Structures are given as C-alpha cells and as structure tokens.
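The complex appears here without one of its protein chains, the remainder shown in place.
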Amino acid sequence: MTSQSPVIEELLDGSYEYGFSTDLDTDIAPPGLNEDVVRLISAKKGEPEWLLEWRLKAFAAWQAMDEPDWAKLDIEPIDYQSISYWAAPKPKPTLDSMDDVDPEIREMFDKLGIPLHEQKMLSNVAIDAVVDSVSVTTTFKATLAEAGVIFCSFSEAVREHPDLVREHLGSVVPFRDNYFAALNSAVFSDGSFCYIPTGVRCPMELSTYFRINSQNTGQFERTLIVAEDDSYVSYLEGCTAPMRDENQLHAAVVELVAKDRATIKYSTVQNWYPGDDNGVGGIYNFVTKRGRAHTDAKISWTQVETGSAITWKYPSVILQGDRSVGEFYSVALSNKRQQADTGTKMVHIGADTSSTVISKGISAGHGRNTYRGLVKMLRSADNARNYTQCDSLLIGKECAANTIPYIEVKNPTGQVEHEASTSTVGEDQLYYCRQRGMTEEDAMAMIVNGFCREVFGELPMEFAVEAQRLLSVSLEGSVG
Amino acid sequence: MLHVENLTVSIGDKRILRGLDLDVRPGEVHAIMGPNGSGKSTFAHALAGREGYDVGGTATLDGADLLEMEPEERAAAGVFMGFQYPVEIPGVNNMYFLRTALNSVRQARGEDEVSAREFLEVAKRAMQLVDMNPDFLQRSVNAGFSGGEKKRNEILQMAVMEPRLAVLDETDSGLDIDALKVVASGVHALRGPERSMVVITHYQRLLEYITPDFVHVLVDGRIVESGDSSLALHLDDHGYAQFLAVAPGDEQRSLAATRS
Partner (left out) sequence: MTTDSLTSNVVLPTKRDEAWRYAPHRTLAELSFGPPNGSIASVPAGLLDDIPVLDGLCVVVVNGIVDVGRSRLHSLVRGVTVSSRAAALATDRAASTPGDETPSPTDAYVVLNAAYGVDGALIEIEPGVVLDEPIHVVDISIPDHLGGASCARTHIHLGAGSSATVVETRISAGSGFGGSNVCTLVSLDDGAELEHVVLQDLPSSQVHLGRVEVDQATRSTFRARSFNTGGAYGRLEYHVVLRGPEASADLAGLYLGSGEQVLDQQVTVVHAAENCVSRQAFRGVLDDESTGVFNGGIDVRPGADGTDASQSNDNLLLSVRAEANTQPRLEILADEVSCTHGATVGRLDDDALYYLRSRGVRAEGARRLLIDGFANQIVEQVGAGPVRAWISHRLGYRDDG
C-alpha cells in the first residue's frame, strides 16, 4: 500500500469506500420466512433430501428459540419476516472458466481491489467470491487440486463431496447451538468449503471474499474447513457491503475441524458497512465461529473488526485433543455509533491444552466495545494453560469500553492468567508525535496501530497492511 | 533567526512568562538557566506549540510566525524540541516512528521521502553519535527506557531530523555523568553554522560540555540577566538567590549567600 494510491485521496474524507452497489440481475425471493422458504432455498440449490431435512429440523429449532438477550447492545428489534432469505446474482448457465464470470461481477470485485482473474491476482492467494448469498467464482482451483486440496463453494461441495459435507456439517456448531446458528442452518445459501487431505500443507492462502449487494436481504453463508491429520491451511476472509439506510442482517456460521496435528489459521478482516454518523443503516453482524482441535492440533483465529453497526461474534476453540492449542487475536474498533460485542470461548477438555487470547478493543466517537470471553477448564483438562490479555483504548468522551471475561476452572492443575487494562490516547503522546512533524491524524493512527501491533503481527502480510489502513480510515474524524 | 519579543504565556489564570525577549542568530547556542518554576519549560513548549497555552507577543523563525503554526508545522519549519519527559508510546517501533516523523517533515517541505535503506544509513550514523545499541531501534518509543536511554533517544531523533532550531528542555536532568557525557558530545557534534540551539537547564553541569555563546537567567517569567558562558559559572557558585524577589528581612541572608 503506497500513499500514491488514488484510493487514499478518497479515504481521507473518512467515507466508506466500499459503499457502492452494483446493478446485477438478481434472483430474489420475496421477504419472509416459513418452511416453504426453507424448501425453496433447498430446491433452488438442488440439494439432497438429507440436507433439506437437516434445514427443516434447524428451522423448527429456531422457531422454538428466544432471541438472545442483548446485554450491552442497543438494538432495534429485527423483523425476521421482512428479510429476503434468498438473493443470488442470476448466473449464466455454467461457470466452467473465469471468463464465464459475469463482467459486472468481475468489475465489482475489481472496484473492491480483488481481481478475480488469475493472471492479475495476488500470487499465492486463492479466492472464493461470494455475492449476496452465492459463490460466484473460485480461483486457482487447478493448482489446489494438484495438491489434493478441495476449495469450492458450499453448494458445489454438497454436489461433489456429499460425504465429506454430511460428516462434518454441524459437527462443531450444531444447529441448536444458538438463535443465529439455527437461523443460518435453516436458510444458509452458500459459502466456502475447504478440505486439506492428510499430510498436505496447502500451497497457498485460501481466501473468501463476501459481499452483500442486494437490498433487504440477509446474508447467511456457511464455511466449513476440514484439515485432516498433519495438514496445514491458512484461510482469509474479507467482507464489505454497500451503504444503505436500513440495517442488513448477516448471520454466518464457520466450522473448523482440525484433526490430529493439523493447523488451521483463520483470519478475518471485517469491514461491513458500519452505518452513518447518526447510526442509520449498517450491517448487523451475528456470527458463530467455532473450531474443534483434536490431538496436537492448533486452531488460530485472528480478526480485525472495523465494520458493521453491530458485531456479535465469539470465535471459539474446543480444545478436545490432548496438547491441542487455541489462539484468538482480535482488534475490534467501534467508532460513530458502532457497537461491538466480541470475544472468544476457549473450552479446555484435553490434557496439556493451551490457549492464548489477545484482545484489543478501541472505542471512539459514540462507539461501544465489549470484550466477552469464556475460558473453561473441565475436570479432564490436566495441566491446561490459558493466558488472556484484554486491552481497551478509549478515544474521546462519549465512547464506552467493557470487559466481561468468564473464567471457570474445574481442574486444580489448570493455570489461568487474565490481564486487562484500559487506557486513553494521551494528549502528550499526540503532542510528542506532532512536535516531530506528524499530523494529528497520522499520530493517532500510529498510536492505535502500535496498540494493535501484537494482533496485526498474526495476520498474513497483505492482510496486515490492509488492516492497518482500514483502522486509520475507520478512525477518521475521531480526533480533534 | 529566532526572534522572540515580549512573549507572554498564561495557563488558565496563571501567568508564567511575563514578556520574554530573545534573539538567536544562526549557529549560536544559548543557554537558559533559572530556578524551578521560573518558566523555562513553558518557554520551550511555547516555541514547540503545546496546546492549552494562552500565548501573546512574537516568536518568529526565519521571519515565519511560529505562534500561528500547529506543532507539526513548527517541526516542518525546523523546530525540534528535546523533551524533559519524553513520552512513551507502547507498541510503536522506534525506527518506524522516526522514519514517519522524518518523512512527514520532508513531505511538508515538498521534499522526497527517504527510502527504508537511506533511512537506515541515517539512523545508523545517528546511533553511533549517541552510542546506542542497534536493537534500540526495534523497541517501542521510549517504553520501558531508562531515563538515560530516553534522553539519548531525544538526541538521536535530533540527529536524524536535522533541525534548524533545537530546543533542549532539561536534557541533562536525571542523567548520570557518563550518560551526560554521551548526550553532551552528541549535542556538540550537531552544532553547525546553520543550526541554532536553545539549551534549557537548571545546573551548569551540562554547560561544561556544551559551551554556550550566551547564557540567560530566567526568573519569574522574564530574562533578568544575560552574559557569556562565565555567567553560568557564577550562577553555579552563587545560586539564583540574588535574582529572586527578596522578601523584607531576608535581605541580609541572601546577601550573605551571595558573598560566601
């Protein structure tokens, strides 16, 4: 990222640069949710009977559930009947090669800075692009296939690898897990599927790029990653949406399965539209992310959350196998009227399991930032270890930072350490930087980036640069 | 070069500087000495542009009105301030900080940014000047630094920024004699015909290593005495008592102190 980039000019006024919408010919279901809609989605996708049944069970479970109690969130009630649960860019009959991708979609992704054409692409990142609810293309399939890696849309996986999907779908996040997981299980339309065979180190970064485009739709994608014994994969996820005055719902589910000695690194840069200065519009981002780590496996979540009006997500790790490792590195920024309630759950079941939680919350404007986390060590978790560090940074007088960790230890050999601090960006820090010639905005960005350094260090290079830039942009207007 | 005339500073209801005059020509080193609370640091911050000061009078650098400028504009104009208490910025790498600072200033002056490699060369030279370990650049700005390290870091920054006017605020405070020597030799090496310095200090100690062209005594917000470097020695021997407002009855004692 160089400062010559013309995009920067646009950024400096602090606007949301991804706020355009593209006129795609879209196949959209009428708003509302009932069993017929669930059947319609399943039929549109030509799904097998078992999947329809699973969806219907999830739908029944969802109907019996109460919406979560919003604790620290101020939220307008969501009318689930006013949302359209199926919207897809009308596809050409088949998508055999990249040239078949609708030029308008390609153009949209070019605008986002994500060329889908393999020649133009960042080397070594394979991309699955999901618009509204449907995967429009996956790049580098051939290269991946050589290594035996399956990386495709969820729908394609259901068609081509039904046994793998059936075995693992819902195995980490059962549809009864929570309100939004149940909703997602009933109506999910697409998402990414990724399978790394035994002993394979995935030759490139895998990336899914999510885009909500249509109005009045919800996005309910589902990601499933299965890493067999001794395999390794690094997966990136990016999200944007147009600026719209109404709130849009995004309720995704991500399941990770790391078999013995496998490693899954999952990174997210979430930049859904946050709404305007008065809190009008923006994405409601309710996501369930969880991984199961078997013996000696490692699951690492890294997230940079700068977008969405409301973020509600707790990427978690079930440390089932002995010596398994869970990590959570998070930067969450709430500016304007944004509210973020995020954190992690580390459930230690196996012996000698260890987890690390590093959370950096930044509150500016009228933003509200809550870290909510659970570290649980069961009786079986001999010699389990956890280290948690939660730091909050406040910028301005109208924002709020909350830290709500739950620590439950049922094994005396467990060791838990939790540290937290809250600080403000000091006037003296800004003055010092300005005396050395930096503008107030640059100084602020530098100080905040310094605060987040440990987390950015966990991101793959391209994403780290992107994340720092996003943070600076999201902070525009928070000084002075 | 630096022209200060009838400079006044109030903070809230409190008047700190009450009409300070000072002229510094290119290449000169001026020392400003004075007792605690006389307004020495306030003067430095008034030149650097700290917020919350109510400033009156004139301060120009090469004819440009400093008082109208934001702190970063003053830095770009060539003002460097060595802080008495350098600020800690956790997580921000020293080298990155310094390069950003240098490039900000260069950008403001319409100059090209320095590349990472060029910068490393500049930084290396500066490091030798203050006798610092290379791993120093990789640490967070001032975080966890000892008092001496912080001060050396200030001089290092000065060497990299190559300012027109350096204002060093009590750079000698909190230093042991070895650190003082290192800092002083750094300052000495940075003296040049086009660079002026204002060295603020409470003690004469630092001035043994940096011989100033002029020494000014600041008391109660005004310069009450100016002279050459011998004035510093005199002050060291006799203290500031002779310049302080003398309360009735204390006269005898303060006179005695001056004579002894």
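What to note about this one:
A and B label the chains in the order they appear, each numbered from 1.
Note that contacts are C-beta pairs under 8 Å (C-beta built on N, C-alpha and C of every residue); 3 or more make two chains touch, one makes a residue touch a chain.
The model shown is predicted, which means the values in this text are computed figures rather than measured ones.
Taking the full assembly into account, the omitted chain touches A. Contact with the undisplayed chain is limited, among A:236, A:346 or A:401, to A:401. Across A:295, A:356 or A:415, the single residue that touches the chain missing here is A:415. One chain of the complex is left out; on subunit A, the residues touching it are 69, 379, 392, 394, 396-397, 400-424.
Convention: only the chains that are shown with their structure count from here on.
The distance from the centre of subunit A to the centre of subunit B, each centre being the mean of the chain's C-alpha atoms, comes to 49 Å. Of all residues in subunit B, only 48-51, 70-72, 74-76, 79-81, 83, 86-93, 96-98, 100-102, 104-105, 108, 140-141, 157, 161 touch subunit A in the complex they form. Remark: subunit A residues 426-429, 431-440, 442, 446-447, 449-454 touch subunit B in the complex.
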